[in-house]
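For chain A:
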Amino acid sequence: MDRSFKARLERRFGDQLTGPVRQRHDETEVRIGPGDVVPVITALHDEPEFSFEFLADLCGVDTGEVMQVVYHLWSPTTPDWLRVIADGLSREDPRVPSVTFMWKGAEWMEREAYDMFGITFEGNRDLRRIYMPPDYQSFPLRKDFYLADDAARSPGAGVRPMEQTHVPRDTVATGKVRRLSPGT
Partner candidate 1 sequence: MTVVSRGWNRLTLPGKFLFILVPLLIVATAALIILITAFGQLALDTLAANLPIVRFVVAATVILLITVPTAFLIIYMEMKIIALMNLRIGPDRVGPFGSLLSVVHGLKVLMKEDFTPTGADSVVFTWAPVVVYLASVMTLLVIPFAPGLYGADLNIGLLYFFAVSGLAVVGLLMAGWSSYNKYSLLGGLRAAAQIVSYEIPLTLSVVGLLLLAGTMSLNQLVENQQGWFTDWYIFQQPLGALILFIAATAEANRTPFDLTEADSEIVAGFATEYSGMRFGFFFFAEYVNVFIVSALFVTLFLGGWNAPFALPEAWQVQLSLDPASFNIGLLFIIALAPVVLTLLFAAPFWLVSSRIKWWQALLIGFVLANVFIVTLAVAWAYIGLNWVAGILWFMLKTYVLVFTFVWMRGTLPRVRIDQLMGFAWKWLLPASLLNLFVTAAAIVVIGR
Partner candidate 2 sequence: MTATTPRPDVTGSHHTSSLGDDAFAGEPDDPRVQLDRDLGVFEPVPPYPPRTEREAEFYTLRDGEMFLNMGPQHPSTHGVLRVVLKLDGEKVVDLDPVLGYLHRGVEKLCENADYHHSIAYLDPLEYVSSLFCEWPGVMAFEKLLDVQVPRRAEYIRVLSAELNRIASHSLFLGWMALDLGGLTPILWSFIERDTIVEMLASLTGQRMLFNYFRIGGVNGDLNHEFMSRLGDWMSHATEQVEAGNTLLNENEIFVRRMRGLGKIDSKTALRMTMSGPNLRATGVPFDMRRAHPYSAYPELDFDIPTRQEGDCLARYLLRMDEIKQSLRIIDQCLHQMPDGPVMAKLPRLLRPRPGRAYAGIEAPRGQYAVYAISDGTDQPFRMRIHDPSFLHLQSVGLMMPGHLVADTMAIMASLDPIMGGVDK
């Protein structure tokens, strides 16, 4: 846990943070709004006191209420991981600027987030499905994804009697979607 790092982050990005900088074990977490992604990431990458050159991971999260895009970064200046959460994307039309201008390798990670959640990354030249077939209709990792519905919409519907698919405990059918309490 690097306390001086937390101080540096609050000093530099204070007004762009939408929540406190949290630290647990060897990770530091920062939340920003989707519009601030480009300037924050650019600052973290370019400025020598941060120099977060290595993008370790980019993923989407569906908390049940909002969508988030989470970036994990590594820098030689601090022993902690930095987690940047672009918080507050709407569940109907989640949009976030793409970081492919900085790391071309983020292209496929953003494609995967689009494929699984439906998050549109503006600026990604190749935002098409990567795991699911190109004509697939739903977004599998969303919390309101219900497998039986999806099977009914697929071209294979009606050919075979449908087996009882694995029904998760909190589903759209029972009216409940699994939610994460905000700020977790």
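Operating definition for what follows: a residue touches a chain if its C-beta (ideal position, glycine included) is under 8 Å from a C-beta of that chain, and two chains touch if they have at least 3 such contacts; residues count from 1.
With respect to how the candidates were assembled, all candidates are chains of the complex that A comes from, given by their letters.
Computed from a prediction, not measured in an experiment: that's the story for all the values here.
Trainee: Can you pick out the candidate among 1 or 2 that touches chain A in this complex?
Mentor: None of the others touch chain A; the one that does is 2.
Trainee: Tell me, which parts of chain A touch candidate 2 in their complex?
Mentor: 24-27, 29, 53-57, 59, 61-62, 70, 72, 74, 76, 79, 81, 83, 102-109, 112, 116, 125-135, 140-141, 145, 159, 166, 168-169, 178-181, 184
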